[in-house]
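Sharing a structure, written as structure tokens. Questions coming.
Removed from the display is one protein chain of the complex; every other protein chain stays in position.
Here is subunit A:
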Amino acid sequence: MVSAGFPSRALNARAGLLLLCLGSLAASQIEVCTSRFWFNYRHVANTLSVYRSVKRLGIPDSHIVLMLADDMACNPRNPKPATVFSHKNMELNVYGDDVEVDYRSYEVTVENFLRVLTGRIPPSTPRSKRLLSDDRSNILIYMTGHGGNGFLKFQDSEEITNIELADAFEQMWQKRRYNELLFIIDTCQGASMYERFYSPNIMALASSQVGEDSLSHQPDPAIGVHLMDRYTYYVLEFLEEINPASQTNMNDLVCPKSLCVSTPGHRTDLFQRDPKNVLITDFFGSVRKVEITTETISLQPHSGIVESRYKEDHMDEELIEPLKYAEQL
């Protein structure tokens, strides 16, 4: 499987999931890579590329839930440790300096993914592992890995079906955890995953139709594996030209068959707005609402009369603690 020049047709999906949630018109993102093993390098590279693009467009890490099922950067087979490249000749290191992986390795399971989506998380979960979205958030969910007709494989041992995904989105809708949702999936037979959605305000894009395989892009002789999948590669080329103020809309996000070889699919019937009115930056970027402060409160400077019994231990707390992940094996 690790031979160059062999378009991957395996059905193992290690998806990267990127969920981007935009709270208060911010976008939130969930990005999931569900694939394990070194030869699925390209799935991790897919996910990290999308992660990097959305960070460049202004989404902070607190709004991104990044799930990577295997560690490629520190894999013993990686000839260039601490890097994950998305383009041959090692042009672009998408691992970067400030990547923040929220769910790593064996924590990427169907159960955890569904818990993140529906919010039914044990109370001890830290904030960075939660999807803190509200009814004004636009969420982007990006999944990649190996899939089949109606399912997506997680960790080479379990799978998530399209019905479970549709039910999870319905639960999100009932609790108004999203305003609009963009679902992008890059796997074989990806279109089958969005067939069963029934909640409103969902737009779905897939890299291939049912019965088709999604193909990988190019192998790199130095690293020895395929670096990216075609659909994500061309989506990323498109995103590289977007800046936070651009006005391109969703209709421009199209991968022609000559480049992608598979036929990308999309589903917009559940979406209320017309796709040509939907800006890319609605989902991929975020612009906060800001107001100038015009008034002040006048305070009389007290001459040191301390009346309140104020506890000192509220202040001077060490705020930036290293996040410790619970051992979830």
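Brief remarks follow.
Throughout what follows, contacts are C-beta pairs under 8 Å (C-beta built on N, C-alpha and C of every residue); 3 or more make two chains touch, one makes a residue touch a chain; residues count from 1.
Heads up, the rule we're going with is that contacts and distances are computed from a predicted model.
Here one chain is missing from view; checked against "NADH-ubiquinone oxidoreductase chain 4", "GPI transamidase component PIG-S", "Myotubularin-related protein 11-like" or "superoxide dismutase", UniProt names that protein "GPI transamidase component PIG-S".
Touching the chain that is not shown, out of A:I121, A:V210, A:V261 or A:L279: A:I121 (per the contact rule at the top). Take subunit A: the residues that touch the chain left off the picture are 23-24, 58-62, 98, 110-111, 114-115, 118-122, 126-128, 134-136, 161, 163-164, 167, 170-171, 174-176, 244, 286-302, 304, 306, 308, 310, 312, 314-317, 319-321, 323.
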